[in-house]
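Every protein chain except one is present and positioned as in the full complex.
Chain naming follows the written order as A and B, and within any one chain the residues start at number 1.
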Amino acid sequence: MDFKEIKKEFNSYGLLLIVVGIVINWVGAFIAQTLKLPVWLDVIGTMLVAVLSGPWTGAVAGAATNIIKWVTFDPVGGPYFVVNMAVGLLTGYLYKIGRYNKKSGIIDLLGVTVALALISTAISAPITVYIYGGVTGGGVDLLTALFLGTSTTHGLLTAVIGSELLGDIMDKAISVFLVFAIMNLLPDKYFKSETQKKSAVEKKKR
Amino acid sequence: MLTNYIKKDSLIHKLNPAVKIFLALIIIFLSFLIRETYKLSLFSALSFILAFAAKIPKEFFKTLGFIMTPLLITLVIFHGILNPAATQVIATFYFLSIKLDGLIIGFNYFAKLLSFVSISYILIFTTNPADLVASLSKLGLPKQAAFVTLATIQFIPLMEEKAKKIMDAQQARGLRIIGGIIQRIKAYIPLLMPLILSMLDEAYERSISLELRAFFSKNKRTFFREELWRKTDTITSIILAVIVGGIIIV
Partner (left out) sequence: MITIKNLNFKYSGTNNYALRNINLEIKEGELAVIIGSIGSGKSTLAKCINGLIPHFVNGIMSGEVEVAGIKTADIDISDISKIVGMVLENPLTQLTGYGTTVEEEIAFGLENLGLIREEMKNRINSVLKLLDIEKIRYKDPFDISGGQQQRVVLASVLAMKPKILVLDDPTSQLDPSGAEEVFEELKKLKGKQTIILITQKMNIIRELASRVIVMSKGKIVKIGKPIEVLLDYKLLKRNNIEVPAETELLYKMNYNKKIMEMLKV
């Protein structure tokens, strides 16, 4: 891990991008609610920052979204900051290795969806079970109940994994495609490699 | 500014934010560590008492009730009926059987959540975010984090307003936001995109402003907002530490 590279992500533009990411996560979820979409869409900001600036700024944008909300406004979703953070990291690294960018084909996009959905569920399911007792207060609980009720051999965790995975696949699929569309609509200049470089200063040789 | 802070003149409000932050962190940590329902309830009780001390009982219990009641019902029913580890059946309702140990498990989860959420609300309602960040900065929060936090709480409400305006403007241009699900997903980009573009432009310009105010200067940073540590803070900290310690040991 190149620490210098990581530190570079947190320059002035990187910091402002983190703010943008957090705001988009918030407002993005708000728009999703207004449109009555059955998905959260609260990681669009995180993913956008991850591709525009880097995985670690993406991770911070994700984590900060939940944490800042926790201490100023609404504590309930707080512990899920780990999920948002992981999405940022993974998206950023997928972008870095070229698997997720404006030119990605449908196979890559589906791959990214599956990867993000898996990591989201893998982290959020245990949080839901151990902190929230298996319920989220949302529609997924009905699914979880269904899974629990239909089989006596499945534990609570498995049932939650099942229901969260279904929700996550839908949410991440739409998010991945939306961010893909956004990447294609954004001019190159917003991508990190185009901003914030120093000018070469020619030293006059006498 | 994005906040649920309610300004009141109370002992709790006047407490140094660091005290409240530490109290919250410790109780939250313990909430996840401790299993005994009665201990968790005592933590919640502490928050309730603090709510009265902070002169915000109405708002506190209203918000808490609103958020926690659905969770209480869901948790208790969920575990009472469906928890696979539960066995002590006390009632049956058609094909559903209600188990006592299930109900207890459900209530235990609720107690844990209540403890964690209650102390969080005490922190939220009694602390101005700007003061909170100032306190944390003194305790070592890096300036980048302080900036990101403060800027975020300033811009979220502004951007929400902008989003609403964009929604109206786009609708006036013929964008449909009701209809089938594909229709609604398609509407998402024209609603979000203008916001993203304007925010990215502003971000670039604002990053210049950040540099021009010497933000990345290497000298030691100082603080404008006054964060006093008073005798009351020390006394309150000790009292709270004793209470929390007491709850752990009891």
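Observations on the model:
Keep this in mind: contacts are C-beta pairs under 8 Å (C-beta built on N, C-alpha and C of every residue); 3 or more make two chains touch, one makes a residue touch a chain.
What you are looking at is a predicted structure, and each value in this text was computed from that prediction instead of being measured.
Touching the chain that is not shown, out of B:7, B:173 or B:213: B:213 (per the contact rule at the top). Counting the whole complex, the residues of chain B in touch with the unshown chain are 1, 129-130, 146-147, 150-151, 153-155, 158, 202, 205-206, 208-226.
FYI, only the chains that are shown with their structure count from here on.
If each chain is reduced to the centroid of its CA atoms, chain A and chain B end up 20 Å from each other.
Residue ranges of chain B in contact with chain A, taken from their complex: 2-5, 32, 67, 70-71, 74-75, 78-79, 82-84, 105-106, 108-110, 112-113, 116-117, 120-121, 123-124, 129, 132, 144, 147-149, 151-153, 155-156, 159-160, 163, 167, 177, 181, 184-185, 187-189, 191-193, 195-197, 199-200, 203-204, 206-208, 210-211, 215-216.
The part of chain A that touches chain B in the complex is made up of residues 10-13, 15-20, 22-24, 26-28, 30-32, 34-38, 41, 44, 48, 52, 60, 64, 68, 70-76, 78, 130-135, 137, 141, 144-145, 148-149, 152, 154-156, 174, 178, 181-182, 185-186, 190, 195-196.
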